[in-house]
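See below for the structure under consideration.
After this line comes subunit A, so read on.
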Amino acid sequence: MPDACESTAHPPGRRQSRRQTVIGLAVFAVLAAIALGLYSTQSRFNPAVLNFLQGAAVGANPSASAAALLDLPEGLSPLSPAERFDRETLSDKIDGKAELYLSAGFIRLDSQRIALAGRPQDWIEVFVYDMGSGTNAYAVFSQQRRGDGTPLEIAEFAYRAENAVFLTHGRFYLELVASGTESRLLESLESLARSFVAQRPIARTAIAERELFPREGLAEASIRLIPADAFGAAGLDRVFTATYAAGAGEMTAFLSRRESPQAAADLARSYVDFLRAYGGEVSPGDTPVDGTAVIAILDMVEVVFALGPFLAGVHEAPSREMALELAGRLAARLKEAPRVP
Partner candidate 1 sequence: MRIVTARRASQLFFFALFLWFCVAATLGERFWQLRGWPVNWLLDLDPLAGIATLLSTRTLYAGLLWGLATLALTVVLGRVFCGWICPFGAMHQFIGFLARRTRRLAVQVELNRFRPAQAVKYYLLAFFLAAALLLPREWMSSGSVQIGLLDPLCLAHRSVNLILLPLADRAGLGLAPLPRFYEGAGLIGAVFLCALLLNLWLPRFYCRFVCPLGALLGILSRFALWRIGRTEEGCTDCRRCERSCEGACTPTARIRIGECVMCLNCLDECRHDAIAYRTRPSAAGEALLPDLSRRGFVASAVSGLLAAPVLRLGGGAGPNWNAGLIRPPGALAEEDFLARCIKCGQCMRVCPTNVIHPAGLESGIEGLWTPKLNFRVGTSGCQHTCIACGHLCPTAAIRPISLEERTGRGGSAGRRPLRVGTAFVDRGRCLPWAMDKPCIVCQENCPVSPKAIFTREVFNPVRTGAPLAVTGTDGARLVLASAALEAHRFGTGDYHALLPGGLRLRIASNSADALDLERPLGGEEPPAPGSPVSILVRLQQPYVDPKQCIGCGVCEHECPVLGLRAIHVTAENESRSPHHRMVL
Partner candidate 2 sequence: MSPEALVNRREFIGRAAKAGAVLLAGGGIAALARDPSGPGPAAPEPAASGLPDFALPDAGRKLCIVRSADRVRSLTLALQALGGIEAFVKRGDRVLIKVNAAFASPPLLSATTHPDLVSELTRLCLKAGAAAVRVTDNPINDPASAFALSGIGQAARSAGAELLLPEERFFRPLSLKDARLIRSWPVLLGPFAGVTKLIGVAPVKDHHRSGASMAMKNWYGLLGGRRNIFHQDIHTIIAELAWMVKPTLVVLDGTTSMMTNGPTGGSLADLKETHTLIAGTDQVAVDACGATLLGKTAADLPFIAKAAELGAGTADYRSLSPIEVAG
């Protein structure tokens, strides 16, 4: 019988096969839709996974629990337990950068990852540095100032970079770094920052030295406080610097309030010696303030003087004229400065 079958065999009719093809394709479409549907669910994490990602610190330490470093605004929840680092352990968290903070009076760092509710792949890491004083906080803030930041009015010193917000608030220096650049995430950055500031009302501490720089030609965002070893010179600590336009290039004015006029004069002398030791040559001439040293070093001009309790001067100016001009303006401002801070 099988042989008889085979001799009369013919393939199924065309209409039959077209119907089968259509149905077959429809089935493929359904399978594809199922696959897509299933794939779309995979980003809504199972509560067990969300809990798993929060880490096991919850049970061990009830008070630290999933309690956040700050009161979190709506829509944000902690993703990992809060961590604390002191002077010994800071480098465990930020490695080599620890030096910057340690030299500026660092006391403690509290950090935590905060995620957008239900989206643990979008998180913000909050770093709260307790620097001990507003000046110290300003020091680390200003030293890491990214040039391309947009100033924010959340705090006296605050700006936003592409995926982060930086600010100082009293003795705290805050860094909020987002894991991505999604807009919701960036909004959360600012609301977190506002939340932090709002929870800790403080009197705004003015940093008087900032006002002492002459305004003209000053790149506003360039004022920096270098807590130690400014310009590579040991002993030059607590130095404020500001950048000025100098023709096509730039130059830096600096000032530092010392304990006494004598201390300022001594420091000026030792800095000059330092420059001379590195090949600087004193260049005599008229200077705005008695005792000003003008030193040419490595194609640049340095001006150093002491005025009252201030050590001040110009650093890396392209020419003597520009350096002295700026120095003069600076000296004028310093003369008007209140003697008592």
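To be clear about the criterion, a contact is a pair of C-beta atoms (placed from the backbone, for glycine too) under 8 Å apart; a residue touches a chain by one contact, two chains touch by 3 or more; residues count from 1.
Candidates were picked such that all candidates are chains of the complex that A comes from, given by their letters.
Computed from a predicted model, the values in this text were never measured in an experiment.
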| item | value |
| --- | --- |
| Touching candidate - 1 or 2 - for subunit A as found in this complex | 1 |
| Interfacial residue positions of subunit A with respect to candidate 1 in the complex | 1-2, 4-6, 8-13, 16-17, 20-21, 23-25, 27-28, 31, 34-35, 38, 41-49, 51-53, 56, 58-62, 65, 120-121 |
